[in-house]
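The structure that follows is given in the form of structure tokens.
Note that one protein chain is taken out, while the other chains of the complex remain in position.
Chains here go by letter, A, B and C, matching the order in which they are written, and residues are numbered from 1 within each.
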Amino acid sequence: METIGIWLGALLTLCIFSFLYKDNPFYKFAEHMFVGVSAGYWMGTYFHNTIYPKLIGKIGHFFWELAHKNAMVVANVNGETVRVQGISFDFIHTLEYVLLIIPLVFSVLMLMRIFPRFSWMSRYGVSLMVGTGAGLFLIGYLKSNVIQQVAGLLKPVVEHSAEYGTTWATVGNLILIVGTIAGLSYFFFSKAHKGAFGVMTKVGIYFLMVSFGAAFGYTIMARISLLIGRLDFLINTWLLGTIFG
Amino acid sequence: MKYRVPILITMIAGFIMIIREFIPHEPFDRIDNWLQDWYMVVAAFAIVLGIESLLHLHSRKISFKRKDWQYSVVLIVSLLLMSIAGIFGGIEDKTFLDMDNPTQITELLATEIDTIDGKRTVAQMLPADASAMSEQEQGAYIYSQLKTITVEVEDKIKVSTRHPDPKRKYTIPALYLDRKQLSLKQALKRQQIILHRGGLGYLLKFYLFGGFQFSYQYIYTSLMGTMFSLLAFFVASAAYRAFKARTLEATLLLLAAFFVMIGRVTFGTILGNVIGLDIPQITDWIMNYPVTAGQKAIMIGIALGLISTSLRIILGIEKSYLGRE
Amino acid sequence: MDMRRSLLCLVLFLFLLVPLWAQEEAVQGDEQTQEQVQEETQAEADSPPAPPAMVAKKPVLSPLKIAVNDSPDDNGKALIVEWDHSPDAIKHRTVKTVDVQQEVVNSQTVNTVSWTTDSLTKNFRILGYEIMRQAPGEGEYNKIATAFADQTSYVDADIDPGESAAYSYKVVAHITRIALYEILRSENTQGPFISVGMNPMKKTRFTDSGVEPGHPFYYKVIAIDKDGERSDESLAPAKGMSHAQWFSMNKLNIFIILGLLSFFIIYSIERAKKDPDLYIRPIAGLAAVEEAIGRSTEMGKPTLFISGIMDMDDVQTIAGITILGQVAKMCAEYDTPILVPTCRSVVMTTAQEVVREAYLKAGRPDAFKQDNVWYMTDDQFGFAAGVDGLILRERPSAVFLLGRFYAESLILAETGNYVGAIQIAGTAEPSQLPFFVTACDYTLLGEELFAASAYLSRDPYEVGSLKGQDWGKLTIMLLLCVLLVLGILSFWPDSFAFSLDVIRFLGNLFKI
Partner (left out) sequence: MNLLDRLIKLDRRIIFLLIFLAVGIPLIAPIGLPVEPSQPIESGYDFIEEMPPGSFVLVSYDYDPSARPELYPMGLAIIKHLMGRGIKVVTMALWPAGAKLAEEALNESVQYIKDTQGRELEYGRDYANLGFMAGNQIVIVSLGKSVSKTFPNDFYGTPIENINILNGMKNYSNIDLIVTISAGDPGVPYWVMYAGDAYDKPVIGGCTAVSAPQLYPYFANKQLVSLIGGLKGAAEYETLIKAPGKASKGMDSQSIAHLTIILLIIVGNITFFLDKQRLKRLKRRMK
């Protein structure tokens, strides 16, 4: 079975690589298979990782707990035997179950899209996602991308760095501040990039370009290692492992 | 109803997500989890719509025999097989044990089952004269007893610990235990061990799960990894085309990429030793200061744009996602 | 109508501030009760302990002083119990059998001090030793070294060789009877007390996270020796109560910064309504949108639009969808088909709505084809493979990549480039910007993606919020300018000592 799998994997790998030469039936086959398999995979994953544990499973658990509502649980507390009523539906606990109705209703509304007359109902689900996402992103980005980044700059400029020496670290810190100011100026929308301000934005764009170039150069490594992984599979696992085994 | 209610939902959800950051009091300490769970469920349900759209598109392609319709067959078949295997076979790792297979019986006999009074092995559940039985016979015995042997397993129940005497209320960190009588079959299933002896249901599950695992491991992973690795080629072709010193900006882009590329590999160290420069350190310095400056500017800018867009959404000003301006 | 909206914000703001004061009062009240309990405990401790029963082994003594405090900003879910060591915890005892020997090591005279500790180890654990010496002419013993618990000798080399016999030594053992502390809790003073945790002997602080807010809890800490013998449990317990807060004080700075930014944006929107003709600087990528669609029409090729690979909860996807509305409208006007494959089902439903509305607005609802907006797969690379095939076969002459992209960005952009399409890309995912910049004709950098819909629609609300963003940036830039000046001043720390303090102060303001 494993050998078949390796052969299949290797052939599909070659099919995808053939795309680099030009579009061809092998690539078309692999591409359509990939779209189909991955969509099916995600469907299974959504069912088992989200729909079941977060909705269906919880509803099932609710009925199970309901059945055990009057059960007595005996426990040993510090040598003393205590009898406790099984499950008490206190406020929050009950609320958690009652509120399950919300995702249920929203999901049904979402599926109403299948009927063109009621397709507008799917907006309810969309707006729930949009609203929650917007709130979450707002706070998250405020903290990590504004406050944290500014806080990272607010430190003494003169730095005694063991790595670069005091001079270079200090120069670096000055460049860091100036570069951030200039970079931010590039993103100004309500002022024309002319005159002295234009010079500043120009410097800003230089900083952005250096940062893009460096990121690109840094990335090449990762991309090559992916190819190494694939070729390693083709050479060591497939060719050496199964054919010349 | 068509526009007002969705906007209201957005507003409420957004406001809750913002203020819960500042309110540690319940129910705000968990309301974000609830909201996220809910929308994840809604989004997960929506995949039905997506799959429907995909099937619709490709089945039309097939029925009208449009160009390349044969590949649509491949797509639909692989989609259906994979989703059926995924949903019915399950995606968690399982152990399937064939009761007619001697080596698997040995494996099973060593399996420990947790019961309330400690661990017991399956071997302890065999009759006294089991040692005289062949492994196949042991398997047959275990399989015949699957439903009759019951074991006690721990089952955690979430209990709000109210003492019968209301004045004495315990709040005990540990949860109470419940003893549950389960058949051996169920008990093993909890440990994702599935025993079968040729029954159709088991076989189906076995093959569905096996098929899912197989396609995940060999088809899906290979395709994903290969698609990802194409980037190695594209990075090179993009670099050859774009990294030309046309303007000052392009030159800076080129130089920064060049330096970092050299500094990232062993070659940089060797070259540096020859020309008397510590190239990895220079690369580090570039990454630490000028690059960080650019990154910070981008990150702060993005956050401001994102905050203002989010704010417009939450205040109901931005309605484009409903198709309205 | 919209003035009301801003008022609503303000009211909510104030509403959040109210519990802030209320909470502070509650905390103060709480501290008083704790002090009282501590005093009670202290009083109990001052009274002489009951005479020990006639047994061979003395009972273990409990720690006397226990303090229980609320741990802040956790919704009253935890209390911190702290105590002073039990009197039995660390004791000093002089070792009786100490032997001193004069030796010559490497032609140097030294005193070797060795000791045995039989009688000590019975009930106690040894933590270490202190070696004390009385040199000739010194009146008292001075500490010269410490030794580990497993050491039994020490070599003293710092002596006068002629008088080596005149030195006398004393070894003091640091011993403990306590192996563990156990923390007990009850909901009333009488008990029963249940164990909530154990600490190793050296730790005298315990966080109990099993409490409920608003209920008093009583704590006792008992010491347990290595034989498992427990100390007296009859001492009075210490009381503590946790409070569920309605506002996280440690997030006040985030709250204020959020308020400030929101104020900038809402205020600018209000201003923009009165004065709608605000200037926006040109954005190259967006000026090219019309040209790109026009070219598609000329060549009779479709336009391809991809709004990223994330779901609708991502604000970048929403930004992409917003631009999709405007691009689709132009496509409808130019009568060019627009293809929108999506990576998420919810994005598909939204995009269908948006494109349909756009065609409706352009007055061509009949030209809208729902099948041109379709779902492909949720999978990142499955989607990339599908879109690549689509680009190669349909050969679109304009490709829009606007939204959140990850590694597939370059796969899509290079394929688009290969078929010679005009590509307009934009993302706020910083790691993917370099690829779009190198492979696409126009790239909206980060924040420009969010500005795009304002630029295309010239809607005063959106333009106004752009202005608000600029205010936010200006504030940060001014702050950084101040930092720059202070930083340069700090080159002369003698003349401008204050600069470092100001930087530190500013840094604390932004601490999360």
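One rule holds in what follows: contacts are C-beta pairs under 8 Å (C-beta built on N, C-alpha and C of every residue); 3 or more make two chains touch, one makes a residue touch a chain.
Bear in mind that the values here come from a model prediction, so they are computed numbers and not experimental data.
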Quiz item: Since one chain is left out of the picture, which of the remaining chains does it touch in the full complex?
Solution: A, B, C
Quiz item: Per the definition of touch given earlier, which of B:9, B:224 or B:282 contacts the omitted chain?
Solution: B:224
Self-check item: Contact with the hidden chain (one of C:334, C:418 or C:496)
Solution: C:418
Practice problem: Consider the whole complex, including the chain that is not shown, and state which of A:4, A:222 or A:243 touches that chain. | Solution: A:222
Self-check item: Hidden partner interface residues of chain B, rising order
Solution: 32-33, 36, 91, 93, 114, 154, 156, 190-192, 221, 224-225, 228, 232-233, 235-237, 239-241, 243-246, 254, 257-258, 261-262, 264-267, 269-270, 280, 284, 287-288, 291-292, 295-296, 299
Quiz item: What is the set of chain C residues that contact the non-displayed chain in the whole complex?
Solution: 77, 207, 209, 381, 406-407, 418, 430-431, 512
Exercise. Considering the whole complex rather than only what is displayed, give the residues of chain A touching the chain that is not shown.
Key: 20-21, 45, 49-50, 53, 140, 143-144, 148-149, 151-152, 163, 211, 214-215, 218-232, 235-236
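One rule holds for everything that comes next: only the chains that are shown with their structure count from here on.
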Quiz item: Hey, how would you classify the chain contact layout here, line, ring, star, complete or other?
Solution: complete
Quiz item: When the centre of a chain is set as the mean of its C-alpha atoms, what distance in Å lies between chain A and chain C?
Solution: 19
Exercise. Round to the nearest whole Å and give the separation of the Cα centres of chain B and chain C.
Key: 24
Quiz item: Once you find the CA centre of chain A and the CA centre of chain B, what distance in Å lies between them?
Solution: 11
Self-check item: Residues of chain B whose C-beta touches two or more other chains
Solution: 15, 18, 21, 26, 39, 42-43, 46-51, 54, 68, 170, 172, 223-224, 227-228, 230-231, 234-235, 239, 253, 295, 298-302, 304, 306-307, 309-311, 313, 321-322
Self-check item: Per-residue overlap in chain A, given as positions that touch at least 2 other chains
Solution: 16, 19, 28, 30-32, 34-39, 41-42, 46, 77, 110, 113, 122-123, 125-126, 129-130, 132-134, 136-139, 142, 146, 150, 153, 173, 177-178, 180, 184, 186-187, 208, 212-213, 215-216, 219
Quiz prompt | Complex interface listing, chain C residues touching chain A | solution = 192-195, 253-254, 257-258, 261, 278-281, 311-315, 318, 346, 349-350, 353, 376-379, 381-383, 385-386, 388-389, 392-393, 430-431, 433-435, 437-438, 445-448, 451, 454, 466-467, 469-470, 473, 476-477, 479-481, 483-484, 486-488, 490-491, 500, 503-504, 506-507, 510-512
Quiz item: What part of chain A is in contact with chain C in the complex they form?
Solution: 16, 19, 23, 27-28, 30-32, 34-39, 41-42, 46, 77-78, 80, 110, 113, 119, 122-123, 125-126, 129-130, 132-134, 136-139, 142-143, 146-148, 150-151, 153-158, 173-174, 177-178, 180-181, 184-193, 208, 212-213, 215-216, 219
Quiz item: Mind pulling up the chain C residues that touch chain B in the complex?
Solution: 2, 5, 9, 12, 16, 73-75, 187-188, 194, 196, 209-212, 215, 244-248, 251, 254-255, 258, 261-262, 265-266, 269, 311-313, 315-316, 318-319, 321-322, 325, 344-346, 348-350, 353-354, 356-358, 371, 374-382, 384-385, 393, 407, 410-411, 413-414, 417, 428, 430, 433, 435, 437-439, 445-447, 449-451, 453, 457, 459, 461-462, 465-466, 468-469, 472-473, 476
